[in-house]
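Provided herewith is a single structure, encoded as structure tokens, for subsequent inquiry.
Other chains of the complex are left out, but the ones given are in their true place.
The letters A and B name the chains in turn, as written, and every chain counts its residues from 1.
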Amino acid sequence: MLKGPTGCGKTRFVEHMAWRLGRPLVTVSCHDDLTASDLVGRFLIRHDETVWQDGPLTRAVREGAICYLDEVVEARQDTIVVLHPLTDYRRMLPIDRTGETVEAAPGFQLVISYNPGYQRMLKDLKPSTRQRFVAIELGFPEPPAEAAIVARESGVDGGTAVALVELAGRVRSLRDRGLAEVPSTRLLVAAGRLVASGIGVREACNAAVIAPLSDDPTLLGAMRELVDAMFP
Amino acid sequence: MLKGPTGCGKTRFVEHMAWRLGRPLVTVSCHDDLTASDLVGRFLIRHDETVWQDGPLTRAVREGAICYLDEVVEARQDTIVVLHPLTDYRRMLPIDRTGETVEAAPGFQLVISYNPGYQRMLKDLKPSTRQRFVAIELGFPEPPAEAAIVARESGVDGGTAVALVELAGRVRSLRDRGLAEVPSTRLLVAAGRLVASGIGVREACNAAVIAPLSDDPTLLGAMRELVDAMFP
């Protein structure tokens, strides 16, 4: 279970681990309307026959892949519950529709992620689900590391990268003043790319770092002042 | 991500950019009942066969078109979430139903728009979605430019166009007095067309600029007084 703010690199971390472990990776973006069938599989009608088609979870279970459920808190209960027999000593996936029970191939792993700072009211993981996972808490990288990432990913020079990370730090400190979400490393890379392509740094920060965060005029003004102070 | 009030020209702006960039444009008007299948595609039964039919998003991804999702805030979570792998470094669209993963053709771009002044309660873009876009804020054009647009689009003479824009300015200032939405350039063009076709300017303003904005008798009265003062 990976906990961390949006854009801090959860997906990249899982992809890196899959590469390090030499295992295939199956990624599913969870949402409100994701059903258990979307994960496990369904019967399709093909040329007058009904054919069973494995869903992404079932494929991962059979192949011993790493299955990554992104933003799992969004999924409905029935999606979550199919994970239970896979995540205790049983390590198996019963498929109700076919009556088959698939034993997880060696190497199968289940990774889920969510953003604890973003509150979806009345929807949370049940204790019986949470207690099936070991948790790793991720945050934004330390400033020097984050600046190195921004420089490499965006192609901007080191000084600008450091300045962008410093701006991010100041904006992130607005959290206590009502900013619902703080700018991610991803936004800094986006701003860096705009700068690298020839757009002015203030304009780039406004378009890529500030404007995506809020529609509130007061908060937008406060953040723009931070940009102006940073890049006079 | 284009932010701006209704009728300020967001769709026209995207069409212009598509023309400037020489790329095909795929436009989708989002709404409450738009499902991920509507965007991505679905299986249809044709002559005893099930045939996969790409949705508009998938077509745009394959062709390297610009895909424009109008009023994206209206769409359901599952629609939004399919955009995620397309809008980070992966630039790919996994199609769960077929198991295919479509890599975005060069030139593919995703543009979304919404009206931050129009509040849809309890429905907003999640931070993890917002932070995947660079934002451009649009407003109504400066009065001289808006008057030129009104004159050219409606065929009304320049003086009337200026007067219509001035009326719009006064009505827009009623926002603080409870007017939920202010008249757009589109409404001014509609009024101009009525005038150009021979209808009196006061009648045209009432029908095209005032009456569409509200059903509240007090607000309607206040706006009609502005019309009367403007065109005595």
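Going forward, a residue touches a chain if its C-beta (ideal position, glycine included) is under 8 Å from a C-beta of that chain, and two chains touch if they have at least 3 such contacts.
Predicted model, so just to flag it, every value in this text is computed and none were measured.
Novice: Count all the copies in this homomeric complex, not only the 2 that are shown.
Specialist: 6
As a working rule, only the chains that are shown with their structure count from here on.
Novice: Report, in degrees rounded to the nearest 5, the angle of the rotation taking chain A onto chain B when the C-alpha atoms are fitted.
Specialist: That pair's rotation angle lands at 60 degrees.
Novice: Which residues of chain B touch chain A in their complex?
Specialist: Counting only chain B, the residues touching chain A are 1, 3, 35-36, 43, 45, 48-50, 76-78, 80-82, 84-85, 88, 94, 96, 99, 116, 126-128, 130-137.
Novice: Which part of chain A faces chain B closely enough to touch in the complex?
Specialist: Chain A reaches chain B through residues 6-7, 11, 27-34, 38, 44-48, 53, 55-56, 70-71, 74, 115, 118, 180-181, 183-184, 186-187, 190, 194, 207-208, 211-213, 215.
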